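Here it is, the structure, as C-alpha cells.
Yeah, one chain of the complex is gone here, protein chain that is, but the others are all in their spots.
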C-alpha cells in the first residue's frame, strides 16, 4: 500500500479484516506500506498491521512478495504509480479520482488494458458502489422496478470549509487536487448515479464558485489563494433520456457527508442519503398504497449484508472498503474484470472535464466517448 | 370571485372563514361569483357560500357591491380581468402566475401602479409565502441567523403525469397555460426562495423536457401533442453571490406535492418540505451541538399560527389562502401595499422567461431588471 | 352549540364549512350558541358565525329551531346537558370524554338508548377517528393486512405543564376535569387504538404521577394543589391476545401533540404520529422488501381525503371535526347509528376507571363489560 492518511487507514482496515467475513480466493498478507517519511511510515505500519515499511514506492512495487499495490495517495501521483505497478506485474487498486487530468486518466486506462492481457487486474476505488443500499438500488433498477428513468437528482453536501479561517490544505490547491468539490465529491455522485441507473451522461451545463478566495496557510503565517472550486452545480442529460441534476459543495452548513441520490422512473423511485447509509427508500408505483418504503439494508439477502451481523445491526462507512477488496480478490481469483475499471474512471474524468469546461463559460458541453 | 375550480374552492374557503380567526379591518361579504356556465356557477355559489352568481366577469367587476375581485382563472385571462377590475376601481387578488407572457405581466404591473395612486391594492397569490414555516424561515434569514447565503436548493416534485395515458388537460396546452411544470410549480419555488432569502436571481441556465409527447384528449377520441414542458431544471446565481439550483417536475413518481427548499448560509441552514408543511428544519452553526432541529411551527409566537389552535395541532394547505386574504384585508385597511405585488410577479415572470429562453438553446441568460 | 373556547371554535368551523365539501343530507344552519356570560357569548356568536346567542343552555335545547345540540363544555356538565337535550328530542354531539364519572357515563349511554327509539342520534367526539390516516389504518386492519395483532403501543405526549409556574387551570382540578392527562389525552389513545384494531382491552395495570404538586392560581394570588395526574402509564391485554402499552403525559418536553400509535401484527405493522398527521406508515411482511412505507394520506381513494384538495395538499387538525359532523349528518339522514356511540364512550370510561383504580394500588384490574 502507498499512503497512510485517511484512505490508507481505511484501506488497511479492509485488508486486515476481509478474510474474517468473506470467503475470498486469496487471504491477504499485509506485506508492506510505503510513505516518504521513514519514522512516520514505520509508525503507521506498526499501528495499521503492515509487516514492513518502505520510504520509496518504487521499491515497494518491485518487491517479489508484493502481488497487489493499493494506491492511497493524492490524485497527482496516481498515474505514475499505477502505470509503473501494472508494468511491474502487480494488480492495482487505485483510490479515486483516477487522475487529475484527462491525459493521465487515458494513459492509466491504456495501461490497464495492456496489463489485463498479462493477467493483471486494475480497479478504481469508488467505494460508494459498495454501500449495501446503493448495490440494492442498482439491483432494483436492473430488475426493471423503476421502469424508464426520468430524473436523477444527486447532491454531495459537506460543510468543512464554511469557516473562512479553515486552513489552505492540499485539497484546496489545484496542483495537488486538480479540482475542489468537483473532483473530490462530485466524482462520487457522477459515478454512483451512473452505477445505479446504468445510464451514462451525454452532456452537461455547469456553474462553479469559490466563495472564500483566500485562506490562511496551515502554518498560520500568511494567506494564499484558493485555486479550486468550493462548490459545483451542474445539469445533464443521459443516454436514456433522463434529466440529471448535481450539486457538490463544501459549504452546506450542517451537512457532514450528505451524499443524496434520488432516481425517479416511470414505474418507481429510489432515494438514498449516506448520512443514513443503511437505509434505502423505494416507491413502487404499482403498489396499492404506493408510499416510499424505508428498507433497512441489513438482511441476509441484501448485497454484502449477509456476511456481517444479524438484521438491524448497522454497518458503517469502512465496510464499503472491505466489500471493495473482497470483490477485487474475487475478481483476481476468478480471472474476471473488477468493477469499476480504469475505463469507468476515465469516463467519469471526461464528465468532470466537461463540467469544468462548461463552468469556464462553455455552456452546454457534450461528453465524448472513448 | 372569478373561477370556481380548485383555486376557486380554496379561495372561497378563505373568504368564508378569515373573520373567525383574524382581526381584519374588514369583514368580507361573499357577494358574487362569476363563471361561464350558468347552472354550474349557481351550484358553485350555493355550495361555496356566495350570495349571487354571474355568468360574465365583466358584469361582476362593475357591481357596486363588489369592492374586491379575486381572480382564480387560468393564466391566459389574468391580464384582461385584472386590468379591467383595477380600472373599475376594485382591489384585486390574482392567482399566480401573474400572466402567461412577459408583455401581459408588464401591463398588469403598470395597471397596479396606476391603481395604487387611486387607493386600489393589487396582490398576487403566491400562497406558499403564507405557510407558517416559510414565513418563519424568512424571519430567521432576516434576523441574520443564516449569515451570508451560499446555496439555495429548491425542488417542486409532483407525479400526476407519470402515466402516459393521463389525459391532455388544459395545463398541458401552451395556449392556455403558457408553460408546463415551469410556470405552474417552478414559479412557486422561484418566488418562495426569493421571498425567504430576500436575494434575487441575476441569471439562469436551464434544461426542459417533455417526456411524453402525445396524450389522449380528455374525451378519449384521439391523441394530441403536449405543447408544454413536463419538467424544468435550472441553475442560477443571485445578487448576494449564492448558487441556486431548481427543479420542477410532474414526473417524480411517489412525490405528490414536494415543494422542498434548502438554504445554506455561513451561519446556519434551513430546510422545508411542503409534504411536511408544519415543520421547519434549522441548523445553527454556532450551537454547541449544531444538528438540524425540527421545529413544529404551531406555537403562538410563530407567524400566523397563534390565530388557530394550541401547539401541535397542525394546519393544512388551505390555511395559506386564509392567511393571504387576512394580509390583503389588513393592507387595504392600513393603506399599505400587500405582498407579493404585481411587480414581484413581473420579476418572477422575467425569471420564467429567461429559463425558457435558456432551455431553447440560449445558454446563460441574465435576468433583466425593470 | 354549548361552549365557545377551543372546542367551540373548532366545532363552529366544522359546522360552517361541512356543506362546502361533503354531500350531506342536511345543510347545517348555525342557529344559536350558548354560554354563561352574555357579552362574551354574543361576541363569540358574531365571530364564529352563529345567528343568535343564549346565556342558558336550557333555553337553547328547547328552541324549536334547534334540532341538534353540540356540547363543547368541560366534562362535568356533559351528562346533564346531553341527557336533557336527548329528552328534549334533539340529536346530540358531545365532546369527549363522555363524562367525569362512570355513573354519569352509564346514565348518558342509557339516555342515548332511549332516545334512539325515538329517532334521536347521539355521537361522541373522539375526533382522531376521523384523521384520514387513522381511518386508513382501520381499513387496513379490517382488510386483514396486519394479521393477528400482537402489540399495540400508544403514546400521547404533550409538554404544556413542564414549567412549574404554569397556572392552575380548570384542567388541573379534579372537580371540573375528573382526571388529568388520563382523561384528557389518555382517553384518546384508548379509543383510537381500539378503533383501529377493533380489539377491546380486557384489563390494565397502571401508574400515575403528579410531578408538580402545587401551582399558582391563574390570578397569581396564591398556590393551590394540583388534584389530577400529570401523567399516566399503563399496560393492558386485549380480547384478541395482544399486549398493549399506553402513556399519556403533559411533561414530555418538546412533544407538542404527539399522539403516536404503533400496531404490530403477524402479517404487518402500522405506525402513526399526529405531529405528522397526514402520514401513515405501513409494513407488509409479505412484501419482498418489507420496509415501512410512508403513505401520504391525501389521495382521492383515501378516507375523507377525496373531498378536499389534490394529492399532497395536506389537511390540518380541524378537518377531523368537519369529518365528524359530516358523518353525523349522514347518520341522521340515513337513520343509522353514528360512531362512536355513547356506549363506546362508556367502555372507554370503564378503562379510565380501571386505570385510576390500578394506579391507586389495585394492581391488575379487569375491564368489566356492560
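As written, the chain order gives the labels A, B and C, with residue 1 at the start of each chain.
The criterion applied here is as follows: a contact is a pair of C-beta atoms (placed from the backbone, for glycine too) under 8 Å apart; a residue touches a chain by one contact, two chains touch by 3 or more.
In this text, all values refer to a predicted model and were calculated from it rather than measured experimentally.
Engineer: For the full complex, which residue in C:55, C:205, C:227 or C:330 touches the chain that was left out?
Structural biologist: C:205
Engineer: Which listed residue (C:241, C:333 or C:368) would be found touching the missing chain in the intact complex?
Structural biologist: Of these options, the touching residue for the absent chain is C:241.
Engineer: For the full complex, which residue in C:1, C:124, C:231 or C:332 touches the chain that was left out?
Structural biologist: Answering carefully, the residue with contact to the hidden chain is C:231.
Engineer: Out of C:153, C:176 or C:223, which is the one that touches the chain we can't see?
Structural biologist: C:153
Engineer: From the list A:73, A:100, A:158 or A:249, pick the residue that touches the absent chain.
Structural biologist: A:158
Engineer: Tell me which stretches of chain B touch the chain missing from the display.
Structural biologist: Residues of chain B in contact with the hidden chain: 281-283, 287, 289-296.
Engineer: Extract the touching residues of chain A with respect to the undisplayed chain.
Structural biologist: Residues 6, 9-10, 12-13, 16-17, 19-20, 47-49, 158, 160, 255-258, 274-279, 296, 298, 308-319 of chain A touch the chain that is not shown.
Engineer: In the complete complex, which positions of chain C touch the hidden chain?
Structural biologist: Interface residues of chain C facing the absent chain: 150-151, 153, 155, 157, 159, 162, 164, 205-207, 209, 211, 231, 233-235, 237, 241, 243, 245, 247, 249, 251-255, 262, 264-269, 283, 285, 290-292, 363-364.
As a working rule, only the chains that are shown with their structure count from here on.
Engineer: Chain A to chain C: how many Å between their CA centres?
Structural biologist: 54
Engineer: Quick one: chain A and chain B, Cα centre-to-centre, how many Å?
Structural biologist: That pair's centroid distance is 41 Å.
Engineer: At least two other chains touched by the same residue of chain A: list those residues.
Structural biologist: 283, 290-292
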